[in-house]
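The complex appears here without one of its protein chains, the remainder shown in place.
Letters are used for the chains, namely A, B and C, taken in the order the chains are written, and counting of residues starts over at 1 for each.
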Amino acid sequence: MSLAPDATVVLLAVPLAASALLAVLPSYRLSAALNVAAAFAAFLAAASLFVAAPRPNAYIVIDDLNVVFIVLNTFVGFTASVFSATYIAHEIDTGRLGATHLRFYHAMYQFLLFAMNLALIANNIGLMWVAIELATLTTVLMVGIYRTQAAIEAAWKYFILGSVGIALALFGTILIYMAAQPVVGEGVPAMLWTTLIEHAPQFDETLLDLAFVFLLLGYGTKVGLAPLHAWLPDAHAEGPTPISAVLSGLLLNVALYAVLRFKLLLDGNARALAPGPLMVTLGLVSTVFAAFMLYRRRDVKRMFAYSSIEHMGIIVFAFGVGGPLANFAGLLHMAMHSLTKSAIFYAVGQIAQVKGTQQIAEIRGLTVSHPLLGWSLVFGVFAIVGLPPMGVFMSEFLIVSSAFERAPWLALTLAAGVLLALGALVLRMQGMAFGAPVGPTAPAKASALPMLSHFALVLIAGVWLPPPLVAWFQHVAQLLR
Amino acid sequence: MIVELVFQLLQVTLVILIAPLLTGVVRATKARLTRRRGPPLVQPYRDLVRLARKEAIVADSASWLFRVTPYIVFASTWVATALIPTFATGLLFSWSADLIAIIALLGAGRFFLALAGLDVGTSFGGLGSSRESLFGALAEPAMIVIVFSLALIAGSTQLSTVAAFMTSGAVGLRVTLAMALVAFIIVALAENGRIPVDNPATHLELTMVHEAMILEYSGRHLAVIELAAMLKLALYVSLIICVFVPWGSAIADASVADRVVGAGVYVAKVLAAGVALGVFETSIAKMRVFRVPDFVGAALMLGFLGALLLFVSRTLK
Amino acid sequence: MTAVALCLAAVATLLALALAGGFVAATSFGRALVYGGTLALSLLVLLVAGDALLVGAAGETLMLPLGLPWVGARFHVDPLSAFFLVVVSLAAAAASLYALGYGRHERDPGRVLPFFPAFLAGMILVLVAADAYTFLLSWEFMSLASWALVMAHHREEQNARAAYVYLVMASFGTLALLVAFALLAGPDGHYAFAAMRAAPPAAGAATLAFLAALVGAGSKAGLAPLHVWLPLAHPAAPSHVSAMMSGAMTKVAVYAFIRIAFDLAGSPDWRLAIPLLIVGAASGIIGVLQALMDNDLKRVLAYSTIENIGLVFVGLGFAYAFRAAGFPAAAALAMTAALLHAFNHAVFKSLLFFGAGAVLSATGERRLDKLGGLLNRMPATGLFMLVGAAAISALPPLNGFVSEWMILQSVLLSPSFPQWTLKILAPAVGAGVALTAALAAACFVRAFGIPFLGRPRSEAAERAGEVDRFSLAAMAVLAALCLVAGLFPGQAIDALAAATDLAVGAHMPSQSSMPWLSIAPVAASRSSYNGLLVGVFILMSATTASTIIHRFASGAVRRAPAWDCGFPDSSPSTQYSGESFSQPIRRVFGRIAFVVEERIDMPRPGETRPARLELRLGDRIWNTLYRPLIVAVERAAVQLNRLQFLTIRQYLGVVFGALVALLVVLATWP
C-alpha cells in the first residue's frame, strides 16, 4: 500500500480513536496533550496529501479543491488544540468547568475534527451530508457546555436552525440524486462527486436549479449567510473560545466547501441557472448587514462573530462573481479569514479570561496593561478589516478590483460594506486597546504561540505568497471558473 | 550701463524725496479747503527730522522685532517704490520684479507692521493689527485682480512693459480700464489709510487703524515708519500715474534730456494727485469700520468684472 | 547600486530600525539609534533621489517576487518620484534631527519610536512603487503607521477620536484609489504601471479613474470636503510627526494624484480640470479661514496645510487644463508651480510644526490664548518661526512667494483656453488664490503674533525657556532653506524640468541661463522675478536706512511701560487674543465657511457681573456632509439591530421567507 491512502485513513481514524480514548481518560492534562498530539498527526497526514493524493474511490476523493480546505482545517484544528490546552486549564481554575466537562469537551473536540475531515474528503454527497450534520451536532453540544441560560439558549437556537438547514440540504441532495439518476443510473454512483461532475452537462437543468436553491439555503445556514445567520453570533459568543475559533475558522469553511462543490455542478451544466447572481446577492446582503450589526455590539466575541458573517459574505460574493481572479481571491480570502479570525478569537479568549468579562465597555487600555494581548488585538483587527500588509488586504484588493470590472455597483456596495465594518471594528478596538486601563491586570495564562503563528502567516501572505501555493490556488480558481 | 545705474539711483532717491512733499501737499490742500492756513509744505520734512532727533521710547514688553520692524517696513516699501517706473521705463533693474512682486512687497511691510502692533501687548495695538489684516486681506486680492486686467491688456505684468504699452496709445479707451482705475483708487485709499477708510490725522479714537498699530512707536522709529507711510502713498500715486496716465514719461531708450523732462512731468503729476486727494478727502466723511469690507469688496468685484469682460472680449476679437 | 535598489535598501533598514525601536524604546540610546538612523537613511535617500532628479534618466524597474504573485512587486524611480522622494526625505531628515532633541520630552517613547521609521518607510515605498498592489499596500501601510503615531498619546479622548476619523477616511481614500486602479488595470488585471501606460483606458473609464483618484488622493492630501480628518489627526501626533504628516505625507498624496491623473489615465479631458480647479480653490479658502479662527496652534498649522494643498491642486488644475488644450509651455509652468509649492510647503510647514513643538515642550501649551511674549524667552525659536510664517505668507524674497507668483502667472495665461467655462473659471480661481494668499498672511500674523509677541498670558508662557540644540538646528536648517530657495528659484525650477517633462510632456525654459539669476516663466518682457536681487535690495535699503538713522539721528533708547493711549493696564488679558484678532474677519467671511454662534450675555444696568461673549464655531462641511451620514449609519444600525433579538420562531420565519422567495423566483424565471 502506498503512503497516500494511509494519509486519508489517518485523517479519519486518528481523531476518531482519539475521541474514544479521550472520552475515558480522566486526567485533563494528559487529555490536553493527547488532543494536541492527535490534531498534529492529522495535520501531518493532511500535509502529506500535497505530496501524494490517493485515487478517488467510492468513499473518498482528494482533489485540488478539497486538499486546500483539508490542510487549512487540520492546521487550524491543531493550533486551536494547542490554544485550548492552555486555555481550558484555566477554566478549571476558575471553576467554570469540571473534570467531567473537560473529558466530554476533549472527546467532542476530536470527534468534531473527525466529522469535518470526513465532510471534506467524502466522495459521496450523502456521506458528506451526514458528516456535516455530525459536525453541527457536536458543536451544538460544545456551545452549550457552560450550561448557563445564555449558553443553552444559544445552543438551542443553533440546534433548531441547524436542523432546519440540514433538512433543506438533504432535500437538495435528494434532488441532485434524482437529477443524476436518469443519466448515471441507480445506486451509489449517482451520489459520487467524481461521477456527478463528469456527467453534469447531461443533467436535467431545472432539477439542478431547484436542488441548488435548497443546498444554498441549507448549507448557507451553516456558512452563516444573512438572513440565515441567526445561530452564529450567539453560538460564537456563548461557547468556549477555542470552539468559537474552530467554528469561525473551520466549520463555516466546511459548509462553504459544500456550496462550492454544488456550484461546480451547476457551472458544469450549460443550461442551468447561473449560480453567480444568487451567491452575489446573498454575499452582499451578508456583508452589508453584518457591517451594520457590528456597530451595536457590546459583547466582544459576538462582535467578531458578526465579522465572520461579513467575511463569509465577501467570500461567497467573490465566488459568485467568478472568473480566475475573483475565485483566486475567494480562496485566498477564505484561508486568510480562517487564520486571522481564529487568531483573533485566541486573543479575545485570553482577554476575556484576564479581564473576566466579554463586555467591550468594560475592557480598556489593553496595550498598557497587557501589551502583547493588546497589540495582538490591534493587529488582528487591522488584519481582519483588510488593512495591509496583511493577507486579507490582498484578497480584498483582488475581489473589489476584479468585481469592479464586471459589476461596478455591486463592487462599490461591497466596498461600502467593508468600509462600514472597518469603521465599527476599529472604533471598538480603539476603545479596548487604548486609553487608561481598567480592571484586573493579572498576566494572561494561555499560550500566545498559536495566535502569533497565525499572525505571522497572515503577515507573510500579505507580501509574499509561496509560488506552489499560488499555482495550486490558480488551478483551483480555473476549476471553479 | 553707468548711465542706467545713475538713473536708477536717481529714481530711487527721487521718490523718497518727493514722498513727504506729497503728504505736505495733501495736508495743505485740506487746510486751505477748510479755511485754515495749515502747515507749510515742508512741514513733513521738519517733522521727520525732529522725530529722528528725539530719543526712542520702547515699551518694557517689546521684543527685538519691535525695533527692527520700522526698517523692514521702510525697506520693503522703498524697494517696491523703486521698482515703479516713475519718469522713465526700462530702467536697469526694472525686470527684477513685476507688479505682483510689488504687491507682495507691500504685503510684507504690512505683515511686519501688524506684528509690531501686537508686539507690545496692548489692546490698541492688537486692534490696529487685526483691522489692518482684514483690510489687507481684502485689498490684496483686489489688487491682484486689477493686475490681471492690466496684464491681459498689456500682455505683461512687468510694469515697464505695461507703462510702455500704455504710452504707445494702442490701448484706446476700455471699459475694463475704467473699472480697474476705480478699483485701483479704492484699494489705494484703503491701503494708505486715507479717508473714508481711515483717518490719518486721528489719534485716541477707537476707529483708528494705522495709527493704532504704531501707537507705541516714538522717536526715530516713528520717523522711519512715517517716512515709509509717505513713501507708500507716493508709490500708489506713482503706480496710478505710471499705468493710467503715463504720458510724458520717458520710454526705454530715451535720451537724457527726455528723461529729465520726464522727471519734471512726473513731479507735476504727483503734486496734482496730491491736490486731488486733498479735495477728495475734504469732501467725504469717514465710514464705519465694518462698512470698509463692503467698500474694498466693491473694488474686488469691479476688478473681477473688468478682468472677466476682458477674458471674454479677448476671444471675441 | 541603482537608485531604486538603494531606496529599497533604505526601506529595509528603516523597517529593521522600526523593529529595533520597539525593543530599545525606553532608553536614550534607543532614541538616538532610531532618530539617528532615520536621519542618516533619509539623507541617503535625499542624495540618491536628488541625483536621480537632476540626472533625470529613466531608471530601471526592479521586480521582486513579492506582492501579487503574477505581477510581482515592481519598483521604479523616475524623475517624478525622485522629486517627491527629495521632498519626503528632506522633511524626514529635518524631523529626525529635530526629534533627536524633541524626543526627550516624549512620555511614552515605546509608542513613537517603532512607528516613526515605519511611517517613513511607507512613504518611500509609495513613491517607488510601480504597480497598483505594491502602491496601495505601501499607501495603507503609511496610513497605518501614522495612525499609530496619532494614537501615541492615546489616553486623551480627542486623540482617539482623531485617530479613528483618520483611519476611516484613509481607508475610504484607499478604496477610491483601488477603484481608480481597477479601472485602469482593465478586465485582465494589468496591475503594473507600465502595463497601464501601454494600454490606456477608454474615455469613460479614464474619467472615472481620474475622479476616483481625486477622491482617493484628495482625501489623503486634505482637499475639501474630504479634509475633516486632517485638522484632528495632524495636531494629535507628536510634533515631529505632525511635521512629517503635514509636510511629507500630504505630498505623497499629491504624488499619487499626479501619477494617476497625469501619467496613467491616458490623454486629458479639459472638463476634468474644472473639478480640480474648484476643489483646489475651495480648499484654499476654507482651509485658511478655518486656520484663522482656530485657537490651537498646531491645528492652525493643520488647517493651513489644507489651504496650501488647495493651492497645489489649483496649480495642477491649470497644468491639466493647459495640457488638454495643447499648450505645453503653459502646462509646464503650472506644473512647475505646483511642484515647487509642494516642496516649499514641505519646508516651511515642517519648520512651523517644529516651532509649535518647541512651544509645546517649553510651555506645555498649544492654545494661543494661553501663550504670549515668547519671542523674548525663546529668541531663536521665535526667529525661525518668524521666517517660516513669512515664507508661508508668500512674502518676498522667501520661497513661498516664488511658487505662488508662478501660480498667478499661470492664471494669467488662461485667456488662451479654447473653452468658455475655463475662461470664466480661471480668473475666479485666480482671485481665490489671491484671497487665500492674503488671508494666509493675516492668519500667520495671528499665529505668530499672538503666541510670540505681546505679554505672556499664562504662567507657563512666562516661565518658558529656549529649547535644545537639535531642535534649533533642525529649525535653522529649514529656515535657511526657505531663504535659499527664495533667493535662487531658477535653480529649483531647472531641477524640476525632468519631473514636469514626465507629467505634462514639457518643461519650462532653462532659467540658469537668465542673467542675474532671475526667473522668467515665458519671456522676460512678459514677467520676471529675481529673488536674489529683491533680497539684496531689501537688505541694502534696510541697512542704509538704519545706518543713516543711527549715524545722524539720536541713538538713545529708553525702556518704559507701554503707553497705550494713556491707559496703562497691568493685566495681560486685556491684550488682543487670537479670537479677538480674527473677529473682524469672522464677521466678514463667517457665513461662508462656518456656522458661527455668538451669544452675548449682557448684564442689566446696575448689575455688577461682567458681560460675557460666548462663541461657538461649527464646521459647515461637517454639519452638512458628514453628520447626516453618521446619523444615517447609526439609525440603520439601530433598526437592523432588532434582528439580533428575535425569537427562534421568528428566525425560522426569516429562513422560510428566504426559501419561499427563492422558489418564487425559480418558478417565475423565464
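In the analysis below, a contact is a pair of C-beta atoms (placed from the backbone, for glycine too) under 8 Å apart; a residue touches a chain by one contact, two chains touch by 3 or more.
Following the convention adopted for this analysis, contacts and distances are computed from a predicted model.
*Asks:* Match the chain absent from this complex view to the correct UniProt protein name in "Cytochrome oxidase subunit I profile domain-containing protein", "Hydrogenase-4 component E", "Molybdopterin synthase sulfur carrier subunit" or "NADH-quinone oxidoreductase subunit K".
*Replies:* Missing chain, per its UniProt entry: "Hydrogenase-4 component E".
*Asks:* Which displayed chains does the hidden chain touch?
*Replies:* In the entire complex, chains touched by the missing one are A, C.
*Asks:* Which of these, A:Ala46, A:Val71 or A:Leu137, touches the one chain of the complex that we don't see?
*Replies:* A:Leu137
*Asks:* Check each of A:Asp267, A:Asp299 or A:Glu396 against the chain that is not shown and name the one that touches it.
*Replies:* Spelled out, the listed residue whose C-beta touches the missing chain is A:Asp299.
*Asks:* Considering the whole complex rather than only what is displayed, give the residues of subunit A touching the chain that is not shown.
*Replies:* Counting over the whole complex, subunit A touches the hidden chain at residues 124, 126-127, 130, 133, 137, 149, 152-153, 156, 159-160, 163-164, 166-167, 170-171, 174-175, 177-179, 181-182, 186-188, 190-191, 203-204, 206-207, 210, 237, 297-299, 302, 358-359.
*Asks:* Across the whole complex, list the residues on subunit C that are touched by the chain not included here.
*Replies:* Residues of subunit C in touch with the missing chain: 644-650, 652-653, 655-656, 659-660, 663-664, 666-667.
Note that in this section only the chains that are shown with their structure count from here on.
*Asks:* What's the contact topology between the chains, one of line, ring, star, complete, other?
*Replies:* Here the contact pattern is a line, an open path with two ends.
*Asks:* Go ahead and name the chain pair joined by the largest number of contacting C-beta pairs.
*Replies:* B-C
*Asks:* Centroid of subunit B to centroid of subunit C, CA atoms only: how many Å?
*Replies:* 35
*Asks:* Flag every residue of subunit A that touches subunit C in the complex, lowest number first.
*Replies:* Per the stated touch rule, the residues are 156-157, 160-161, 164-165, 168, 209-210, 213-214, 216-217, 221, 227-228, 230-231, 233, 273, 278, 289, 292-293, 295-296, 325, 367, 382, 385, 387-389, 393-394, 397-398, 400-402, 404-406, 411-412, 415, 418-420, 422-423, 426-427, 430-431, 434-436, 462-465, 467, 470.
*Asks:* Where on subunit B is subunit C touching in the complex?
*Replies:* 52-65, 67, 71-72, 74-76, 78-79, 82, 93, 95-98, 100-101, 104-105, 107-108, 110-111, 114-115, 118-127, 129-131, 133-134, 136-141, 143-145, 148, 151-152, 155-158, 161, 203-204, 215-216, 219-220, 223-224, 289-290, 293, 300, 304, 307-308, 310-312, 314-315
*Asks:* Which bits of subunit C are touching subunit A when the two form their complex?
*Replies:* My answer: residues 65-70, 73, 132-133, 136-138, 140-141, 143-144, 151, 154-155, 157, 160, 163-164, 167-168, 171-172, 175, 178-179, 181-183, 185-187, 189, 191, 633-634, 636-638, 640-641, 643-644, 646, 648, 651-652, 654-655, 657-659, 662-663, 666, 669.
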